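Only one protein chain is missing from this complex, and each of the others stays in its spot.
And then subunit A:
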Amino acid sequence: MASKTAAKDIITLRGSAAIVSEFFGYAANSILYNRAVYPEESFARVKKYGLPMLLTKDEGVKSFISNLNAQLSEWLEAGKLQRVVLVIMSMNTGEVLERWNFSIETDNEVVEKGVSREKSDKEIMREIQAIMRQIASSITYLPCLDEQCVFDVLAYTDTDVAVPFTWMESSDAKLIANPQMVKLHSFDTKIHKVNTLVSYKNDEEELDDEE
């Protein structure tokens, strides 16, 4: 939806929603690979954002993420989406080990009036690339996930949003008590601003328990 002008590109609401939902899909795949939720051999290498990105070959996970992206894109175009959280939990105990938080700030003027904004595509890609690099390097400070893990996705929306058929309202926000938090970079399409933050279970508590 962005047409190239001399220095800046025109970004419409639909285009921005597509960019953000696509980013979330690739980020989710990157997190699942880096945190070893699924085995390495189940991922295939593709080129995106100027980086070699890994996408799952598992049909189930693929369809799950594609359905998720479609719904997120719809909510983003309506300006109803506030936050998307990818939760990693232990398969055996169900304990929440990590929360990857993507908070979204929407320019309501664009949603209400349908105006467009201008920003260079290259600039947006550069910002997303920085976030992907940070996700890849997060394994240096995040604790090792020694046990088998599963993932889930939560969407924080406005209260007037109609719950789709494949979704359900959840009373459990899958929180972590006394988490450690690391704020990552953010990217801005001038219509949607996405801030990334990862919170994980405090390692010191485990050491204290062992002691």
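As a convention for this text, a contact is a pair of C-beta atoms (placed from the backbone, for glycine too) under 8 Å apart; a residue touches a chain by one contact, two chains touch by 3 or more; residues count from 1.
Basically, contacts and distances are computed from a predicted model.
Of the candidates "Serine/threonine-protein phosphatase 2A 55 kDa regulatory subunit B", "Mitotic spindle checkpoint protein MAD1", "Auxin signaling F-box 2" or "Carbonic anhydrase", the chain left out of this view carries the UniProt protein name "Mitotic spindle checkpoint protein MAD1".
Among the residues A:Asn101, A:Ser138 or A:Thr189, only A:Asn101 touches the chain that is left out of the figure. Screening A:Ser42, A:Gln82, A:Gln129 or A:Ser186 for touch with the missing chain picks out A:Gln82. Only one of A:Ile31, A:Leu68, A:Met132 or A:Val194 touches the absent chain when the whole complex is considered: A:Leu68.
Mapped onto subunit A, the footprint of the missing chain covers residues 60-61, 64, 67-68, 71, 82-83, 85, 99, 101, 103, 150, 152-159, 161, 163, 166-176, 179, 181, 183, 195, 197, 199, 204, 207, 211.
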